[in-house]
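Below are the structure tokens for one structure; questions will follow.
Every protein chain but one is kept in place in this view of the complex.
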Amino acid sequence: MNRTAVDAEGSWFEPDEMAQLRRRLPIPYVDIVPVRTDVDGSIVAVGLLLRASGAGRIVRAIVSGRVLIHESIREAITRHVEKDLGTMALPRVPVSPVPFTVAEYFPTPGQSPFTDARQHAISLAYIVPVDGECAPQEDALELTWFEVDELLGSEVLDEMEGGHDVIVRRALAHAGVV
Amino acid sequence: MNRTAVDAEGSWFEPDEMAQLRRRLPIPYVDIVPVRTDVDGSIVAVGLLLRASGAGRIVRAIVSGRVLIHESIREAITRHVEKDLGTMALPRVPVSPVPFTVAEYFPTPGQSPFTDARQHAISLAYIVPVDGECAPQEDALELTWFEVDELLGSEVLDEMEGGHDVIVRRALAHAGVV
Amino acid sequence: MNRTAVDAEGSWFEPDEMAQLRRRLPIPYVDIVPVRTDVDGSIVAVGLLLRASGAGRIVRAIVSGRVLIHESIREAITRHVEKDLGTMALPRVPVSPVPFTVAEYFPTPGQSPFTDARQHAISLAYIVPVDGECAPQEDALELTWFEVDELLGSEVLDEMEGGHDVIVRRALAHAGVV
Partner (left out) sequence: MNRTAVDAEGSWFEPDEMAQLRRRLPIPYVDIVPVRTDVDGSIVAVGLLLRASGAGRIVRAIVSGRVLIHESIREAITRHVEKDLGTMALPRVPVSPVPFTVAEYFPTPGQSPFTDARQHAISLAYIVPVDGECAPQEDALELTWFEVDELLGSEVLDEMEGGHDVIVRRALAHAGVV
């Protein structure tokens, strides 16, 4: 999950208020796996952000963030892609609202493959091909495209936090890549 | 959406507090289409509840309700089926967390096919075969099994509120029935 | 199903041979619903072909055809889109091989919603956004884009044959449009 961006959104409330809401309700999220695709639709590369985690470490992450009140899922996907990849990314938002997986993040590790110390989040995960130029925005330090073989042969996935690696693996399984 | 049942859950908070949360965040829900299946897995009948709507009318409805904080989606499905169909329903909770559709309920009609005057809800919809005896519980007055042809040939679907008919139709489309 | 185009493919065999194969095995197919999408990914319009049916009638149809030996599903989708919509259609082949529905066509009506007098076909159905210019090819007389409301309010779907209307409706249900 995108810690700082969420905090930024949280500041639409008083900070204390967002913290209080998070103790009350599961928070709806979207997780987005940005990909480059071949002309036949198959995934060629996966885009991962480099950003500061809440614990002060630099980690690889997918695009992720909250769905706001009165915002549609399509709007949330578009907003978070734009926020993290810039306005020239040209994302292809999926035609169907059906996610390829649902990630349930819990504060306590072990309840699921996904953890988020701040909250219980229910995240709908989508694969989003992006055709345009991506430029990391705000708190993202860098965006790197990893070719699929490179990604699977390296330790990049193992270094992701909160279960983001599981989401990338499920995305590749759904896409018929692994 | 299941108005009274949600109110019941809402009473875990002070009523004012739940109303306030609903102005702040989209509320995660599950919608469940209970079905009877043939030995080959095909849908034979759809179970619809008869219950009092918030406006004092008696309406047909599917099983629906909130996901609580720290509750998994599987737990929420089981709890809502038990709440509405009784403890002997023997639901077959799906093996996958991927919903057949996602229903976005907005307070303002027209933003999507789904409306809920009380809140912005994001609902993951599942088809749940039930094998056991169903007995309507709490505020549900009755449960009726409609064979698919009967359901499609009648006005039952047209009389459902908030877009529940759309969810039933999408369930039948996903199951290859219509 | 695209009668003449399949016959054309069948001519890779002696015509008698294709007829014989069709009495022996189910034939793998792809059905493709071409769509125009909004910037947020939602379906704006559905593209339907006008072509001569085998019975000499002019009918609306989706893009459809056989998967050839040693051909991947992605290649089959691309080939049939190109064959029916031209080389400038710029189709967005889905990232996942998972179809939104599977249509089982039988020669005998009533065994499923799908019929094909020539064969038992098992068709994987995909929604394919096309961004480019479409020009009907070969035996297709015309391609018409129908806006969703227009399509649902007209009799166009009811006039489709073999169950193609059911595939379009399921595509719209899967995409969250109906």
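Order of writing sets the chain letters: A, B and C. Residues in each chain are counted from 1.
We take it that contacts are C-beta pairs under 8 Å (C-beta built on N, C-alpha and C of every residue); 3 or more make two chains touch, one makes a residue touch a chain.
Keep in mind that this is a model prediction, so the values were computed, not measured.
Undergrad: Checking the contacts here: which visible chains does the omitted one touch?
TA: Answer for the hidden chain's contacts among shown chains: A, B, C.
Undergrad: Check the options B:Gln20, B:Thr37, B:Ser53 or B:Gln111 and report the residue that touches the missing chain.
TA: Selected residue, touching the omitted chain: B:Thr37.
Undergrad: Which of C:Thr87, C:Gln111 or C:Ser154 touches the chain that is not shown?
TA: Touches the omitted chain: C:Gln111.
Undergrad: Touching the left-out chain: which of A:Ile58, A:Ala135 or A:Ala173?
TA: Per the contact definition at the top, the residue touching the missing chain is A:Ala173.
Undergrad: Could you please point out the subunit C residues that touch the chain left off the display?
TA: 13, 17, 21, 23-28, 67-73, 97-102, 104, 106, 111-112, 120, 122, 124
Undergrad: In the complete complex, which positions of subunit A touch the hidden chain?
TA: Subunit A touches the chain not shown through residues 101-102, 113, 166, 169-170, 173-174, 176, 178.
Undergrad: What residue numbers in subunit B mark contact with the hidden partner chain?
TA: These residues touch the chain not displayed: 35, 37, 39-43, 72, 74-75, 77-78, 92-98, 100, 127, 129, 174-176.
Here is the rule we go by: only the chains that are shown with their structure count from here on.
Undergrad: Given that subunit B and subunit C are copies of one sequence and touch, is their interface built from the same residue numbers on both sides (over half shared) or different ones?
TA: Interface between subunit B and subunit C is built from largely the same residues.
Undergrad: For subunit A and subunit B, let me know how many angstrom lie between their CA-based centres, rounded off.
TA: Distance between chain centres, rounded to whole Å: 28 Å.
Undergrad: Can you compute the centre-to-centre distance for subunit B and subunit C, using the mean CA position of each chain? Integer Å is fine.
TA: Subunit B and subunit C have C-alpha centres separated by 34 Å.
Undergrad: Where in subunit C do residues touch two or more other chains at once?
TA: 174, 176
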